[in-house]
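As you look at this complex, bear in mind that one protein chain is not there, while each of the others sits in place.
The block that comes next holds chain A.
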């Protein structure tokens, strides 16, 4: 398998498609950037797809080729880790609509030879999943041992089980939801409006010069970043402490540490992310409503024999425990094998990416149970 150029780090494939999108558009071709770790078993039965969150990428467990930073989930994925790359072939693909290697508004529209910008079709979570299914076809993987994701990745995992039940033996859904709430949509709309209000956005047509709507995107990130943390976490980390000064300045500098921190989060984000991609992916999240896709009854989304593992965190107010419980109730009503636990963490939504021995144990144990014995 090591000789097979389809497998390894920093792969990109251009699939001819066409991919029929939920919005009715046929997308062709479809670029997908992805990485694989480990080796596909001779029977092809050990593949795990890990789905990333809103601004994530496919550098799951390897150092980023440009920044040199470790992958975003190295504490979960690797040799002898809960998602054990000695046992499983692990795949992570950059989502459709992103700016980090897969087709999105910043990639070239073959019809014009210019970046798509806002001519890129609006996509959905299910479209992301369909693109991943095309990638699995390309890799020769008929059925996934498991699909795993947190946050937007968890929505993809749910959508996988609902759209391709015969291709998913198990789904792990962490800190996620089966639909975007009004509050979720509201926060995203603040972010989108911040981008569009930046005069450099220019209707999305900013790729020809190096002057993107960085201020708008930074504000969008700042607003979103608050939703990833908890009040208790912010209080513990910053409280009302002042930033490198002894007294308030009676001005509008970043007097408070929390202001300085958020500004830093916003500024560092614009270096790695495209504003239009942010519009498209937040739209895909807002459109997500798995029950709506299944006649209004969430239980109808779960008609396969997929096993489910759901985890929420008690301080996550972006996708709170009640959202996971809604999914669990539907899974119980559908008679699907399901596990669910609410773990305790002070870190809010971000907890799923942080050190958590309990999460490791839960995911490791859940995956182990599916191993053919």
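Structure notes:
Going forward, contacts are C-beta pairs under 8 Å (C-beta built on N, C-alpha and C of every residue); 3 or more make two chains touch, one makes a residue touch a chain; residues count from 1.
Simple rule for what comes next: contacts and distances are computed from a predicted model.
Per the UniProt record, the chain missing from the shown structure is "Methionine biosynthesis protein MetW", taken from the list "Methionine biosynthesis protein MetW", "NADH-quinone oxidoreductase subunit D", "ABC transporter permease" or "ATP phosphoribosyltransferase regulatory subunit". Annotation for chain A: contacts to the undisplayed chain at residues 307, 309, 325, 328-329, 332-333, 335, 337-344, 358, 361-362, 364-366, 368-370.
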